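The complex appears here minus one protein chain, its other protein chains still in place.
Chains: A and B, in written order; residue numbering restarts at 1 for each.
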Amino acid sequence: MNTIVALQPAWLREGAASFLARYEGLRARLPGDTAVREAGAAAFRARGLPGVRDEAWHYTSLRPLAETRFAEPLTAIAACDRLMARLPAIDAPRLVFVDGRYRDDLSVVPGAVAVRVGGPAYGSLAQPERDNMVALNTMLTGDGAAIEVAAGADGGTLLLVSLGSGGTAERPIAFHPRHALHLGRAARLALIEVAIGEGVYLHNPVLEATLEEGAVLTHLRLQDESRAAFHLATLYADIAAGASYDGFTLAVGARLGRLEVHARLAGRGAAAHVNAAQLLGGRQHGDVTSVITHDAPACISRQTVKNVLSGHARGVFQGRIAVARDAQKTDGYQMNQALLLSPDAEVDSKPELQIHADDVKCSHGATVGELDAEQLFYLRSRGIAATDARAMLVRAFLGGALEPIAHEAGRRALEAAIDQWWESEAA
Amino acid sequence: MLEIRGLTATVDGREILHGIDLDVPAGEVHAIMGPNGSGKSTLAHVLAGRDGYEVTGGRVGFGGRDLLALAPEERAAAGLFLAFQYPVELPGVGNANFLRTALNAVRRARGESELDAVQFLKLARAEAKRLSMPEDMLKRNVNVGFSGGEKKRNEVLQMAILRPRLAILDETDSGLDIDALRIVADGVNALRGPQTSALVITHYQRLLDHIVPDRVHVLAHGRIVRSGGAELARQLELEGYAGMAADAA
Partner (left out) sequence: MSHAADPAGTVEAVTRTPYKWGFATEIETELAPKGLNPDIIRLISARKEEPAWLLDWRLAAFTAWQAMAEPHWAHVHHPPIDYQDLHYYAAPKRRAGPARLEDVDPELLATYEKLGIPLRERAILAGVEPAAGEAAPVAVDAVFDSVSVATTFRATLAKAGVIFCPISDAVREHPDLVRKYLGSVVPQGDNFYAALNSAVFTDGSFVYVPPGVRCPMELSTYFRINARNTGQFERTLIIADAGSHVSYLEGCTAPQRDENQLHAAVVELVALDDAQIKYSTVQNWYPGDAEGRGGIYNFVTKRGACRGARSRISWTQVETGSAITWKYPSCILAGDDSVGEFYSVAVTTNRQQADTGTKMIHIGRNTRSTIVSKGISAGRSDNTYRGLVRIMPKAAGARNHTQCDSLLIGDRCGAHTVPYIESRNPTAKVEHEATTSKIADDQLFYCRQRGLSEEDAVNLIVNGFCKEVLKELPMEFAVEAQKLLAVSLEGSVG
């Protein structure tokens, strides 16, 4: 056994072993490139599930996940009307995956974008040997979408939907979709990912996005999974010269959620906006972890991550901006703000700058606090009820992060999700 | 309208108000003057229901209701308005949205119908114009990036729109130039009527040249040490507070 795994607590090792056992049972039937899959399995065998002694997982314990035994999703065609009704009203083609499998009957195939489904869409960016959850995904993935926008084309808006429907407390299921996205030179796309569901499941998607020179990707994500689900998503984005990745993720769901982003600014003048907001209550745990690597000169990165935490929720932010030696004239900015709405909520924040070039402008900031008592009183003294005043200030807190989203329908969908979260919180 | 009897209050465990008795009948404007640290702002905050100001004794009636039993927003709905000495900034909250929310909350409490966005904007624009305020103030975030004078004018605008029964002005005149002072005074005077009252808290006589009070009270060491007509303010301007503060000691 590898030394990393050998030092881990038994429950973590056993959790990893159960995934490996599942792989041994399924390997003959799994689709796609066997060599890639085998490499993923080898990496997972060596690394296992991450523990809190792993610096990248310091604040997020996978214990509840490691102690759950997941089964394969059943192939029965579930009726998904209830879940489909929850999709945001955005008039655009959509690719719908139910429990990790593509569903032709629920999808509306796009015209301007080439899509291939039926097996994992492995890309070349993800690094299973460095990232445990990517290794797990590579090993067990069954399906995914390869999305291609040709050079110069405008792909419009595309929805990528994951519905979790077949898992129960008695029989939790796990699915690991593997998607790839390629934007040719100067191509454009607005990709809106929505993950919703009911019941108990692990959704462990990996998306690898390659943006060629001058391409523009707007990437909005709404994570509104079942409150009993695990959502561990990893995104790799490679952004070529002059290309722009513009991402915003809103997480309100899952008992344990993590959004991991690896964005690499690979060519001169590339830009990345890696923004996110988490609204968590009850005993939810949400983690936003990102590594933005400036590998080329004169690139811009911007990151604003906001946490709103109530109940016993715990919100984690770990963000690193890494600037390579040659990445002169880098302009990097990172801000993490957390609002604690209850005495039992907890926030952990680790914004990190790692700089190896001298001609750079990099800064970051973090603030943690509660709603401002003075502001609250001011609103109430004007006749606004306490709950409304709180809602108003929370929206104002999030407003700054949402405002820059240019995709009108997408932003409205995220705002609606925030309103809904607030209503359920207030109820 | 406002009846204060034997009001005592503490801040951080220290008693600041040692027993205030005060009546402000409907239709009257009263001024409270006093040196720094006399408890003027404490009185304003206690009346508005600010956390951290603990009432330890006495009672306050407002239009026949027990004011101290009400939450801050209920006091506002009942018609009490406090123009703050230091209006807080609300980043991300638009002025118009804020004002409409407040107005509709107050209107609901009064049993009036809510205003839609169009009706509200019409009203707000008219009031802003009357107060010589640039219209874009409605589009900006509440008090964010406002100058001191703009903040005070924004308080007066809110007062004009919410139409309170009792307006408490907490040193609204401090730091204002003469034009801004006149605008504030005009705002208060426009509100005057048989059913509305005002309590003007100030350190200086200056504001009272523009808002002529029916009564003037001198607050020192947490007590009202002297009350009189408008002439008392001018007397204070000439003689200072020293003599009166000594009366209380």
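Some observations on this one:
One rule holds for everything that comes next: contacts are C-beta pairs under 8 Å (C-beta built on N, C-alpha and C of every residue); 3 or more make two chains touch, one makes a residue touch a chain.
Here the structure is a predicted model, which means the values were calculated and not measured.
For the chain that is not shown, the touched chains among those present are A, taking the whole complex. Residue A:L340 is the one among A:L83, A:L202, A:L280 or A:L340 that touches the chain not shown.
Set against the missing chain, the residues A:V52, A:A186 or A:C362 yield one that touches it, A:C362. Seen across the whole complex, the unshown chain contacts chain A at 55, 325, 328, 338, 340-343, 345-370.
Assume only the chains that are shown with their structure count from here on.
If each chain is reduced to the centroid of its CA atoms, chain A and chain B end up 49 Å from each other. The touching residues of chain A, when paired with chain B in their complex, are 372-375, 377-386, 388-389, 392-393, 395-397, 399-400. By the touch criterion given at the top, residues 48-51, 71-73, 75-77, 81-82, 84, 87-93, 98, 101-103, 105-106, 109, 141, 158, 162 of chain B touch chain A in their complex.
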